[in-house]
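What follows is a single structure, written as structure tokens, with notes after it.
Note that one protein chain of the assembly has been removed; the remaining protein chains are unaltered in position.
Here the chain labels run A, B and C in written order, and each chain numbers its own residues starting at 1.
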Amino acid sequence: MLSVADLACERGERELFRNLAFELEKGQALLVRGGNGRGKTSLLRILSGLSSPTAGAVYWRGQPIEAVREQYGYDMAYIGHANAIKDDLTPLENLQFAAALRGRQFDSDQAVEALAQLGLSHCIELPARALSFGQRRRVALSGLMLAGALLWILDEPLTGLDIDGVAMVEKLIYSHIAAGGVAIMTTHQPLVLEGVIQISISVGG
Amino acid sequence: MLRFLITVVRRDVLLAVRRRGDWLTAQFFFVMVVSMFPLGVGPEPSMLRVIGPGVVWVSALLACLLSLGRLYADDFRDGSLEQMLLSPYPNSLLALGKALAHWIINGIPLLLIAPVLGIQFGLPAEALLILVLSLAIGTPILSLLGGIGAALTLGLRGGGVLITLLILPLYVPVLIFGAGAVEGAMSGTGSEAHLSLLGAFLVMSLLIAPWISSLALKVSVE
Amino acid sequence: MNWESWQAFWAMGGYGLYVWGSFGMTALCVAGEIWLLRRHRQRTLDTLRRLQRLNQQP
Partner (left out) sequence: MNLYYYASPATFYPLAGKLIPWFAGLAVVLGAIGLYISFFIAPTDFQQGEGYRIIFIHVPAAWMSMFIYLVMAFWSAIGLAFNTRLSFLIARALAPTGAMFTFIALWTGAFWGKPMWGTWWVWDARLTSELILLFLYVGYMALQAAIDAPRRADRAGALLNLVGVINIPIIYFSVKWWNTLHQGSSVSLTGAPSMAMIMLWGMLVMALAAWMYTIAVSLARSRILILERERQTEWARAQLEGQA
């Protein structure tokens, strides 16, 4: 589904990685490892199409992602360091706008369900301002359930989550992959995904 | 496509409504700057009538620049901008929607306040009408061109001052045609020529500015 | 030849201040730019060499 050939990235004058290549099929997960400042986030941003690589290209279903930008926009969901949650909107409104901006159908019952599944049913009516960091992370992640995207690109999805939260997200990712989805993640915490084909790459020296 | 545009606009308007304080600040800035001029140059009615259109227009430029700094900045900080850029729709549509929202939030109130301020400067009724008309054509240009500056200075130190430096020179034609239209109405030389030139500039900005803003956003977010 | 004496040349028919003010400022700008450029170059070279020496030390 997603393949990468000969990818290279520079930030400033520093070369982060070079000649990176891998291929992901349905039902596979990619775990990107590497220390701080090694280029994990840069790689994920390149894969999502937010930044361009110095060399090489990213292919989605055999096509460069710039050529299939529209389709890739529907098929891919990206969650970066920031949660993209607006303080002045409620979690439900946040999810609604997020879906509309990505051109996706929105069903509010389904959204309430998704929020409940990540343990947020009690704060659906509150403005996001009142939520803690971990709770906002959960709101952002619950958007994944509504997106219907085939490919998930998650930058440190477990940051700020408590033990319950980590377990819920693990289950979420697991069921996505089990259903034939693809996931790409970076994480410092150990992630348990039993029975899932995992590819690990490390970036940076 | 159209639904996406409407969503972008609706989202920004809703956020502005939820944060009324910030929005009111920009409008009061406009009123205050205009009211400072008579205190500076003296209350002579004939003098005020001459400088009135220019003062209102220059203040409109400044008020617009004041709010432009935050056009993309908030969304950039909390990560929503990345999500919007990844949407399946063209990014220039996003830039157009953002500029449109900025105009609805900041430009339209300006149109409503301007006649009151014009009265303070003793402008005749006909000139007031032209003032509103020129602002109605001119302020969307300010939002569109300003969007380019906001995108270029995204996340930079001192972005607020920088955007003024970058964009104010580009506002010169709007200021000249806008204030000129009102003066033309007052002196009897007519304001049609000014207004149609302003309209032409608006059409051009509509065609080019969203596209350049989208390129600038891509450069800044990368 | 336009000028009968050096004095006439400097006086510029009464426009001395303006003519020489313009030409002088231009000369000053050009000289200043060249000087700044040289200094910039020297400083850059110094900094880069220092960085290089720093990197060579293990």
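Keep in mind that, in the parts below, a residue touches a chain if its C-beta (ideal position, glycine included) is under 8 Å from a C-beta of that chain, and two chains touch if they have at least 3 such contacts.
Fair warning: this is a prediction, and the values are worked out from it, not measured in the lab.
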Open item on the list: Can you say which of B:9, B:34, B:185 or B:216 touches the chain missing from this structure?
Closed with: B:216
Open item on the list: Using the touch definition from the top, which of B:47, B:176 or B:206 touches the missing chain?
Closed with: B:176
Open item on the list: Given that one chain is not shown, which residue among B:14, B:93 or B:208 touches it?
Closed with: B:208
Open item on the list: Can you tell me which of B:13, B:47, B:166 or B:206 touches the chain that was removed from the display?
Closed with: B:166
Task: Residue numbers in chain C that touch the chain omitted from display - done: 1-3, 9, 12-15, 18-19, 21-23, 25-26, 29-30, 33-34, 37, 40-41, 44-45, 48-49, 51-52
Task: Positions on chain B contacted by the hidden chain, ascending - done: 145, 148, 152-153, 156-159, 162, 165-166, 168-170, 172-173, 176-177, 180, 189, 197, 201, 208, 212, 215-216, 219-220, 222
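Here is the rule we go by: only the chains that are shown with their structure count from here on.
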Task: Distance from the mean Cα position of chain C to that of chain B, given in whole angstrom - done: 42
Open item on the list: On a C-alpha centroid basis, what's the spacing between chain A and chain C, in Å?
Closed with: 56
TODO: Give every residue of chain B touching chain A within the complex, in rising order.
DONE: 3-4, 7-8, 11, 14-15, 18-19, 77-80, 82-89, 221-222
TODO: Give every residue of chain A touching chain B within the complex, in rising order.
DONE: 45, 48-52, 69-74, 76, 78, 80-89, 97-98, 100-103, 127
